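Encoded as C-alpha cells, the structure appears first; notes follow it.
Only one protein chain is missing; all other protein chains are in place.
Going by the order they are written in, the chains are A and B; count residues from 1 in each one.
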Amino acid sequence: MAAENVLRIENVTMQFGGVVAVNNLSMEINQGEIVALIGPNGAGKTTAFNVVTGVYEPTNGRVQFQGNTIIENHPRGKMKKLYQGENPEVFSNVISKTPDRITKLGIARTFQNIRLFKAMTVFDNVLIATHMRSKANVFSAAFRVNAAEEAANREKAMELIEMVGLLDNAGDIATSLPYGKQRRLEIARALATKPSLLLLDEPAAGMNPQETEELAHFIVKIKDDFKLTVFVIEHHMDLVMSISDRIYVLNFGSLIAQGTPADIQSDPLVIDAYLGTGVS
Amino acid sequence: MSLATFVQHLLTGISLGGAYALIAIGYTMVYGILRLINFAHGDIFMMSGYFMIFAIASLPWFIAVPIALIGTVILGILIEKTAYKPLRSAPRMSVMISAIGVAYLLENLATYLFTAIPMAYPEIPGLKRIFTFGEITTSLVTILTPVLTIILTIVLLQLINRTKIGMAMRAVSKDTEAARLMGIKVDSTISMTFLIGSLLAGIGALLYFTDRMTVYPYSGALPGLKCFVAAVLGGIGSIPGAVIGGFIIGICETFIVAFGYSTFSDAFTFMLLIIILLVRPTGLFGEAAADKV
Partner (left out) sequence: MTEKNKGSLVSKDTGKAYASGDGKAFAKRKDPHRGRNLTLTVITSALFIALMVWYQKNAYDHSYAISIIERSAIYAVGAVAMNLLTGFTGLFSLGQAGFMAIGAYVTGVLTIPVTARQSVYYMNGIAPWLEKLHLPMVPAMILGGLAAAGFAALIGIPVLRLKSDYLAIATLGFAEIIRALLAAPMMDTITNGSYGINNIPGYKNMFQPLLIAAVCILVMLLLINSSYGRAFKAIRDDEVAAEAMGINLFRHKELSFVISSFFTGISGGMLACYMRSIDTKTFQVTLTYNVLLIVVLGGIGSVTGSIIGSFLINGGQEWLRFLDEPHAIGAFQIPLFRPGFRMVIYSLLLMIVVLFWRSGIMGNREFSWNLLFQRRRKKKAEGGET
C-alpha cells in the first residue's frame, strides 16, 4: 500500500507570528530514494526539516511517515485570525509527536549548525544514540544486568565510528575535531539510532571539493548498506546533482519546482530564483 | 470579619504590598536586562536597613536617609561590578551560583558584623503618627507607602519611556549585542539598572522596616524571594506588573495571617509562584515581550 511513500508532506505551512516561513509545501519521498531540498538562503528548508522531526509544530498541514500520520495541525486559537496560508479547512486533527518519538519511529537527522554533545568523546556521542533502542530499564542499566546488550551497543558504536573514518579519534572530545569530521560524526550518531529515513541538513557545509566528493560517495554507500531513504538539504550543487534521484526547489517558503536533476537544471523558474548566478 | 477589620487588614496589606512592589521592581529590571535572578537583592534590602540604623545613630534623619540610600546604591553597583560583570559570558548556572554566593555572603557578613540578634529600627519623626478614622486606626507610613510606590513607579516609567538612558535600557534588554553595536554603553546601562533597583529597594526598606521595627541578618531573605514571586506574577520584565504583583502578594499574605494560617503565609507565596509558572509563565502583564526593561 502506502509503503512506497516513506515520507509524505501534505500542505505544510509554518507561520511564525506574521511571517510565513514555509507555505503549503507538499512532498513525497519514496523508499530507497535520495531526495534533495534546495533553495536560496532563508527559503525555509531547515524549517521544513524541523517540522518533519517534530521540533516545530506546523501551523497547518500533515506529515505521514510509512503510512502513519506523525504530525497534523490546522490554524487554531490566535492563529485562526492571523493565518495567511492556504487550505486552512483541510485538516481537522491535531497530532504532534515529540522529536524523540519521531526518532524512535525511524527518522534520524543531522543539524545544520552541528549539535554534538560537547563535553563528551566521539565514542560516547555515538553510544548515546543507541540508548533509545536499548531494552534496559534504569535498574538493570545501573546494576549492569544488561551487560550483554551494552557490549553489543558499544561494538556497534565502534563499527559506526570506524565506518565514518573516525576510529583514530574515538577517544577525543567531540568538539576538538575539525569541522568535516564533526559532520561525519553527526552522521554516525544519526545512524546509531537505526533509522529508515535519514535527514541531512547541509552535510557538506564548510567542506572542500575533495571532501564533498567523498561525502557524496559516502551518502550513496550508507544508503545502500543501511537500506535507507535519504532526504538532504544542500547548497553544493555538484553534490545535489550527482546523488539525488529527485529534487524539490523551495523559494520564499513555496515550492517552485520539482523533478529529476536534469529537469531542475533546465527549469527557467529555478534558474531565475537560484541557479541563474553562473552555475552550469 | 467586620467591615472595619476588613478595611484595617486591607490597609496593612496594601502597605506591605507597596514595600514589596518597590523591591520587586529591582528584580524585574535586573532580570529583564541580565536574565538573572538577583538572589542578593533581598539582602541588599536588608543591608539598607542596617545602613539606616547606623546613619541615624549620629546624624539627623534628613541627612541619615539620603546617606542610607546612597550606601544601598553603592552596595548594589559594587555587587554588580564584582560578582556579575566578570561572568557576562559564563554559563547561566555560574552567574546564578555567584548571585547565591553574594546573598549568602551578605547574610553571613551581617551576622558577623551586627550579630544575629534583631536590632531596633529607628523611628523617623512623624512617620509613625497615628490616624483614626472611625474604627480604623492607621499610621502615616501605612498610607504613605502605597502612595509613594505609585508615584515612584510613574516617575520610573517616564524615565524608561521618555529619556535617553531609558531607551538604552530598553535596547539592552531586547538585545544586548545589537545594543552594543549601536554604540550603547552596555556596562553603564546595566549599572544604571542596578542603581535604580537598589535605590528603590532602599526606599522599600525604609518603609518596610519602619513598620516592622527590627532588622536582623535574615530579614531580607524571605521578603526577597516573595518579591521575586511578585515580579514573576506580574510578568517578569514588566514594571507595572511587578508593582501589581507586589500589591497582590502583600494583600493576600496579610489576609492569610489574619485568618490564622500564618504558618502557610510563606508557603502560599511559593504555591502561587508554581501555579503562575504552570498556568501563565509570562505572568499577568508579561505579554509578548512588551514593556520589557
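As a convention for this text, contacts are C-beta pairs under 8 Å (C-beta built on N, C-alpha and C of every residue); 3 or more make two chains touch, one makes a residue touch a chain.
If you're wondering where the values come from, they're calculated on a predicted model, not measured in any experiment.
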Among the chains presented, those that the missing one touches: A, B
Option touching the unshown chain, where B:A4, B:I63 or B:A90 are the choices: B:A90
From B:P60, B:G101 or B:P125, residue that would touch the chain that is not displayed: B:G101
Sole contact to the chain not displayed, among A:R62, A:R109 or A:R183: A:R109
Chain not shown, touching residues in chain A: 53, 55, 98-101, 103-104, 108-109, 111, 115-120, 123-124, 127-134, 136, 138, 141-144, 146, 150-151, 153-155, 158-159, 161-165, 167-172, 189, 193
Interface with the undisplayed chain - residues on chain B: 35-37, 82-83, 86-87, 90, 92-94, 96-98, 100-102, 104-105, 107-109, 111-113, 115, 221, 225, 228-229, 232, 263-264, 266-267, 269-271, 273-274, 277-278, 281
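Simple rule for what comes next: only the chains that are shown with their structure count from here on.
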Chain centre separation in whole Å, for chain B relative to chain A (CA means): 49
